[in-house]
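Excluded from the complex is one protein chain; the other protein chains are retained at their positions.
Chain IDs A and B follow the sequence of writing; residue 1 opens each chain.
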Amino acid sequence: MNNTTPLLSVEGLNKAFPVGGSLFKKPALLHATRDVSFTLNAGETLGLVGESGSGKSTIGRCILRLHEPTSGKVVFDGTVITTLSPIAMKAMRAKMQIIFQDPYGSLTPRMKIGQILAEPLKIHTTKSAVERRETVLEMLTHVGMRASHADRYPHEFSGGQRQRIAIARTLIMRPEMIVADEAVSALDVSIQAQIINLMVDAQREYNLAYLFISHDLSVVKYMVDRVAVLYLGSIVEMAKRDDLYRTPTHPYTQALLSAVPRVNKAKRAEKTYLSGEIPSPLNPPKGCPFGPRCSRVISRCKLEKPELRDVGGGHMAACHVV
Amino acid sequence: MLRYILNRIIYLLPVLFIMSLVVFSFIHLIPGDPVDAILGLNASDEARAAVRKSLGLDRNIVVQYISWIGGVVSGDFGDSVVTGEPVLKLILEKLPATLLLAFASILVSVFIAVFAGTIAAVNKGNWTDMSVLVLALAGISVPVFWIAILAVLAFSVTWPIFPSIGYVSPLEDPIAALRHLTLPALCMGAALAGAIARMTRSEMIEQLGKDYIITARAKGLSPREVTYRHALRNSLITVVTFTGLELGTLLGGAIIVETIFAWPGLGLTAIQSIFSRDYPMVQGIVLFLAFFFVFVNLLVDISYTFLNPQIRLDNGK
Partner (left out) sequence: MKTKPLLEVRNLKTHFFTYNGVAKAVDDVSFDIAPGEMVGIVGESGSGKSVTARSVMRIIPSPPGKIVGGSIAFDGRALLELSDKQMQDVRGNQISMIFQEPMTALNPVYTVGYQLREVILKHQDKSKAQAFELAEEMLRLVGIASPDQRIKEYPFQMSGGMRQRVIIAMALACRPKLILADEPTTALDVTIQAQILKLIRELSDELGTAMLLITHDLGVSAETVGRVLVMYAGQVVEEASTDDLFGNPLHPYTEGLMTSMPSLASDLTKDSGRLIEIPGVVPNLTNLPGNCYFYARCPKRTDHCLEQIPELKSLDNGRKVRCILYE
């Protein structure tokens, strides 16, 4: 695998959902993501951070074509997947997996754990039932469960355990990339740490790339190599982890970081309180989407949407003022 | 809100059209020749041809349909073979009695059922709940003619409280009208009441488990206020839909109830027309009832706008 070409390349990704509409009225368009572009290298973790309406989950799903992008190009491992036929896409799916937020909804309640884990093997490989069973048990113990768990049903396990099972399911096909969509958000703090450690270990062992989608800036800081901050469907800042967290450039990133409550009193900064609400993606503001709530807004911000540009050393920001 | 209603009315038109096709086909698919029914089996060929011609049965079936539906749209449902009078006129004469009966039974059964369902939900699991469920099941399962006959036996014969047959117009004598109305209305409403009670119960149980109920309790509202003002109000949306759908069952029961209690409504007339092979009459009544049913459902849909603020405000964003 060539070290200089990225594993995943997203160019100009757009996804619009039709909303409302009836016999008399054309539906309105909700632009969940607007013209999003980024890359992800093999073995690397890119964090997608944002609040409601940021479009981060939609991006993750469009990359896997769980939603069909409205326009744009996604290139994975050298192949343009946005134009693949369903059969070809199916083969691709073995290499790109997803972990969802809800550990209680992502496992089929009527299947035993062993069956759930064996399913991808059935679909993508020609292993015999005995071989599949062996692989399943191996993976199960690898993620910290016991072999005896394979014959039980999902409802018999806790949230953290189910997330381990979900991770086992993604790892069983030795994928190259995993989209983690709020994978630890629904877990208790003490369990979260266990799952985070498990994911980091798995990354090292299998040279996985993660697209780590989360609203929790602290967890993201621990997990990622690079971060992209999203607001109302567009990337407003993208940089290496340390660059972003130490010197956030975009006013939204700065407000976001200051809003996070901190335990350590000494490290607590002066908070920037944003006024107003996050606007609805159905009716985005003209020009810069963050304009109405920004303390540094100038007249240009209302007219022209800023492009993502390099503000020094590969640190990207979409702002007229910085 | 207006857009919603307009939407509903426009969707109605294809439904009415298809229904008329179905009614027409059904009548003409019934085995047996109407001419035989009218003239008997030993009529001469000329007499048969004459009758066939007068009924328009010698024409192409599509032409028959178009001619019929054209008449319907302009209010001419044809003439009764038995009395010779216009079908529509006869229907409209008999309609008030059926409407009175239907209205009374819906009113009583809905009231009782919603209340019973609520009590059952609040007392979920204990004897009160079980009793309501058993009674509801009985109401749904026991055939209406059996209930009717038992009711007559109990309340007209053994304890002569209510008259067993007949009809008195409320405009003439309200008290007597009420006495005659009681048994038929209760019998007809029994099945509907059972179904609504169960539906109310399950919907209430669901609503009572929701977060806004806890907020209501935390505000210091009494259990009654929480149950009726908050939970029930939300349950009504489903209960009203359900009632609208179940009205069809009610109308079906009308035919039997009217026959048993000699209630001179559309149901009784329908039975009589069927027995006398009065095809235009039967066709007319069935179509009329079907249109009526669709119209009632339209009213149910419109009532949503009052019950559900999200629809009233066009799914405000």
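Basically, a residue touches a chain if its C-beta (ideal position, glycine included) is under 8 Å from a C-beta of that chain, and two chains touch if they have at least 3 such contacts.
Worth saying up front: this structure is predicted, and the values here are computed from it rather than measured.
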Residue, one of B:A47, B:L88, B:L221 or B:I274, that touches the chain absent here: B:L221
Given A:K25, A:K90, A:K122 or A:K271, the one touching the chain that is not displayed: A:K271
Of A:K25, A:K90, A:R262 or A:R309, the residue in touch with the unshown chain: A:R262
Contact with the hidden chain (one of A:F17, A:Y206 or A:Y245): A:Y245
Touching residues on chain A - with respect to the absent chain: 45, 51-52, 158, 160-161, 188-194, 196-197, 200, 215, 217-219, 221-223, 241, 245, 255-265, 267-268, 271, 273-274, 277-278
Residues of chain B in contact with the chain not shown: 210-212, 214-223, 230, 233-234, 307-310, 313, 316-317
